[in-house]
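Missing here: one protein chain of the complex. Every other protein chain is in place.
== chain A ==
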C-alpha cells in the first residue's frame, strides 16, 4: 500500500472502521484542506463537505483492497480534495478557475471516476430506500444494515413470529429491488 509503516497502519485501521485511526487521519489532514478551500472562495462548511467526501473516497478505496499509493498520503488527500473542489467551482461558475495553492498534487481522475459510479449507486439506493416508506424502510435497515436477526426484528416491530416478519421482509425487499434496478439499469449504459 504505502512504504511508511505508520500510514500503512492508519489506512488498515480505516478499512476496519477503526474509530481512532479515522480520528487521527481527520485531525492530521483537515487543517490543510480547510486552508485550501478557504483560500479559494470556499467557506468552512464547504471545507468540511469536500474533506469528508475525500475521506469517503479513501475509505472505499482501501476497503476494496486495491489501493496503491504512489505518493505521500498527504499528497493523495490533497489531490482528491483539489479535484473535488475544482469540480464544484466549475459547477458554480461557468469558466474553469485556477486554484491557488503551493502543494504538489497528482492526477486522480481515474480514482474519482470509479468513485462517481459508486456515488451514483449510493444515491440511487438512498432514494429507493426513502421512497419505500415505513415500516419497510426500517425493517430492511434492521435486517441488512444493522444485521439483526429475524427473531429480534419480529419482537421489535411487533410481529407475532419470525415467519410473519419474513413474509413482510420479502414483500419489502421485492419492492426495493424493483425500484432500485429500474434505475440502476439506466446507470450502466
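Convention: contacts are C-beta pairs under 8 Å (C-beta built on N, C-alpha and C of every residue); 3 or more make two chains touch, one makes a residue touch a chain; residues count from 1.
The rule is short, and it goes like this: contacts and distances are computed from a predicted model.
**Q** For the chain that is missing from this picture, which UniProt protein name fits: "Cation acetate symporter", "Serine protease", "ABC transporter ATP-binding protein" or "Deoxyribose-phosphate aldolase"?
**A** According to UniProt, the chain not displayed is called "Serine protease".
**Q** Which is it among A:23, A:90, A:149 or A:186 that touches the chain not included here?
**A** Answering carefully, the residue with contact to the hidden chain is A:23.
**Q** Could you list which residues of chain A touch the chain missing from the display?
**A** Residue positions of chain A that touch the missing chain: 17, 19, 22-23, 26-27, 30-31, 34-35, 38, 43-45, 47-48, 52, 55-56, 59-60, 63, 118, 121-122, 125-126, 129-130, 134, 137, 144-145, 166-167, 170, 173, 177, 180-181, 184.
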